[in-house]
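Complex shown without one protein chain; remaining protein chains in place.
Labels for the chains are A, B and C, by order of writing; each one numbers its residues from 1.
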Amino acid sequence: MNILTLWFHKLGSPPTFYRIAGWLMPWCYGLALVTGVAGLYGGLVQAPADYQQGDAYRIIFIHVPSAWMGLFGYFFMAANAFVALVWRIKLSEVLAMASAPAGASFTFITLVTGSLWGKPMWGTWWTWDARLTSELVLLFLYLGVIGLYHAIEDRRQAARAAGFLALVGVVNVPIVHFSVNWWNTLHQGSTVRLFGPSSIVPSMLWPLLLMAIATHLWFFGTVLARTRTGLLEVDGGKDWVRRIVLADDAGPSAPAASERSHV
Amino acid sequence: MSDFLAMGGYGGYVWGSYAVFFIVLAIDALAPRAQRRRVLSELRGRLLRRRPRPTQVP
Amino acid sequence: MHASPDHERPPLLEARGLAFARNDEPVFGPLDFALHAGEVVLIEGDNGSGKTTLLRVLSGLLAPGEGEIRLQGEPLTLAAIAPQVALLSHANGLKPELTTLENLRFAAGLNGVRPGISPPTALAGVGLSGYEDVPTRRLSAGQKKRVALARVLLAPVALWLLDEPYANLDLDGINLVNRLLENHANRGGAALITSHGAYAYTSGRPRSIPLNPNAVLGGNSSSDASEPAASKSISAGAAPTSQQERVR
Partner (left out) sequence: MTAASTWSACAALVRRDLILVWRRRGDALNPVLFALMVIALFPLALGPEPEVLRRIAAGVVFVALLIAGLLALDTLFRSDYEDGSLEQLVLSPHPLSLLLACKIGVHWLTTALPLIIVAPLLGELLHLPAEVRWVLVGALLLATPLLSLIGAVCVALTVGMHRSGMLLALLVLPLYVPILIFGAGACNAAALALPHAAPLLWLAAALVVALVVAPLACAAALRISLS
C-alpha cells in the first residue's frame, strides 16, 4: 500500500476522523466568522448602492452564496453517498447524512431571501421561473433524504437508503431546471433575470467572494460537528466511543477536561 | 446610521433577509450540539445497561 | 441414512467468526459452526437472542457484519446462496387470496421443483390433501404453516433454514416436521431450525453451546470473554434419528 492510500485509510477510520474533525471544527467556525464579518462589512458598508436596484441588491451577498452552498451541499452529499454505497465506507455514509441538514438550511435561506429580494424588485414574492422552481425541488429532495434517514431505525441502513435517494435525486435537479426552462418558453412572459446586463463591479465582487468562502467554511463546520455525532452513533459499541462516553460521563460539570481528553 | 438601517427604503427586506440568514445558520450550528448531548446520554445508558451483567450473573 | 455426517467433503454450510450488529449493538456472534449434509441442527435461544436474524443472515437476506459464510467451501454471495436455500420465516410468504395449490404452483414456478414431487403431492405430503382449492386465508394458523412447509419441501435445494417450524402445530404436525426433516437429511440435505425448545427436544440433553462468544459444532472462536451470554445458546442435535426420538 502506498503512502497516499495508507493515509486515506487512516483518515477514513472513525476514531481518527473524529479527532481530526474535533480539531478542525473550531477553525472552520472561526475563519467563517472572520471572513463573514469582513464580507458583510464590504457588502453592507463599503459597496455602493446599485444604480438600478438601490440598496435592495445587498441581499445577494447572502442569497447568492447560499444558493451556491445549496447546490454544493447536494453534490457533496451525493458524492459521499456514492462512495458509501460502492465501497461501503462508514465515514462516507456519515458525512453524506451530515451534509443534508446544512445543505437544506442553505437552500431554505436561498428561497426566503430570494423571495424577500423579489418582492421589491419584481413586485411579487414568487415566480415560477426555472431557477426558483429547481431551488424548491432541491429543498424537497433534501427534505426527502432527511425524512427517509430519520424514518429508519438502524443508522447504517438509514444512511444507505437515504444516500441512495440522494443519488436518484442528483440527476433530477438539472432535468427540472431544463424542463422548467422549456415550459417557460411555452408560456412566455414571466422569465426574469437575476442580474441585469451590467457586469458586477469589483467593489461588489470581493464581498461576494468573501461571503462564499465564509459559507463554505460554515458548511464544513456544521458538517464536521454532525459527522462527529454520527460517528459516535454508528460506532456505538466500539472501545474508542466507550472511552469518550465515559470521559464525558465524568464531567458535564467540567466540560473543558472532558473535551481535552477526547479531542 | 439611520440611513444605513433604512437601506434606501428597502430596510425591511434587506434586514429581514439577513435575520433569516443568521437565525437559520445559528440553528444549523446549534442543532448538532443538542444532538451530540442526546447521543452521548443514550450511549451512556447503553453502557450502564450492559455493565452490571458480568458482575451479577455468575 | 447417514448416521454420522460425511466429514470428508467440505461442509454444506460453514460460518467463521460470523457476527451481526444493529446500530453497533451485537445481535449475535461471533459464531463458528459447520453444517454437513445429513445433519439437522437446532438453534436454541430466548426471545430476542438473534435466532431469526441468524437465519436471515445465513439465507443471504442480511449482510453479515463480520465474519464469513461458506457454502460447500465457497465464500457466500447472494447470487450463490439463493438457489441453494429454502427459508421458512415468521411470515409464511403465502397469499391469503390464493388457494393452497395456487400458492404452491407459484412457488414451483419461481424456484423450480425437486424431482419426483409436484405441488399436489407436496400438499398431500404435509397432510393437506383435499384442501387444494381452499383459499389460504380460510386455513388455520397451523394449516398455513403446513402449506409453507410444503413450499419448502418443493424447493430443489439442499439447505433448509426453518424459523420456528413447530410454532402453531399440533402434536401430529410436530411429528410431521420431524419426519420431513428426517427424509430431507436422508436425501443428503441439511437443515438449521430454531425453536423455543418447547416441542423439540422435550427429553434428552442436546449439546448446548453458548451462541456468544463461543462456537458451535466443533468450531472454536478466539473472541474475548468479556461478555458471557447468559441467556443465549445454540444447541446442536447430532443426527436426525436421535432428534426424532427426543421429540417423541
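Rule of thumb we're sticking to: contacts are C-beta pairs under 8 Å (C-beta built on N, C-alpha and C of every residue); 3 or more make two chains touch, one makes a residue touch a chain.
Being a predicted model, the structure only gives us computed values, none of them experimental.
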| item | value |
| --- | --- |
| Which displayed chains the hidden chain touches across the whole complex | A, C |
| Residue of C:48, C:75, C:109 or C:142 touching the missing chain in the full complex | C:109 |
| Residue ranges of chain C at the interface with the undisplayed chain | 59-63, 78, 82-83, 85, 87, 89-98, 102, 105-115, 156-157 |
| Residues belonging to chain A that touch the chain removed from view | 133, 137, 140-141, 143-144, 147-148, 151-152, 157, 160-161, 164-165, 168-169, 172, 175-176, 178-180, 182-183, 186 |
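Please note the rule applied: only the chains that are shown with their structure count from here on.
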| item | value |
| --- | --- |
| Where chain B and chain C are represented by their mean Cα positions, the distance between them in whole Å | 48 |
| Intercentroid distance (Cα basis), chain B paired with chain A, Å | 15 |
| Set of chain A residues in contact with two or more other chains | 233, 236 |
| Sequence positions of chain C contacting 2 or more other chains | 25 |
| Parts of chain B lying in touch with chain A, wherever the complex brings them together | 4, 7-10, 13-14, 16-18, 20-21, 24-25, 27-29, 31-33, 35-36, 39-40, 43-44, 46-47 |
| For the chain C and chain A complex, residues of the former touching the latter | 21-26 |
| Residue numbers on chain A that touch chain B, as the complex places them | 29, 44-45, 49, 54-56, 58-59, 62-63, 66, 101-102, 105, 108-109, 112-113, 116-117, 119-120, 218, 221-222, 225-226, 228-229, 232-233, 236, 241-242, 244-246, 248-249 |
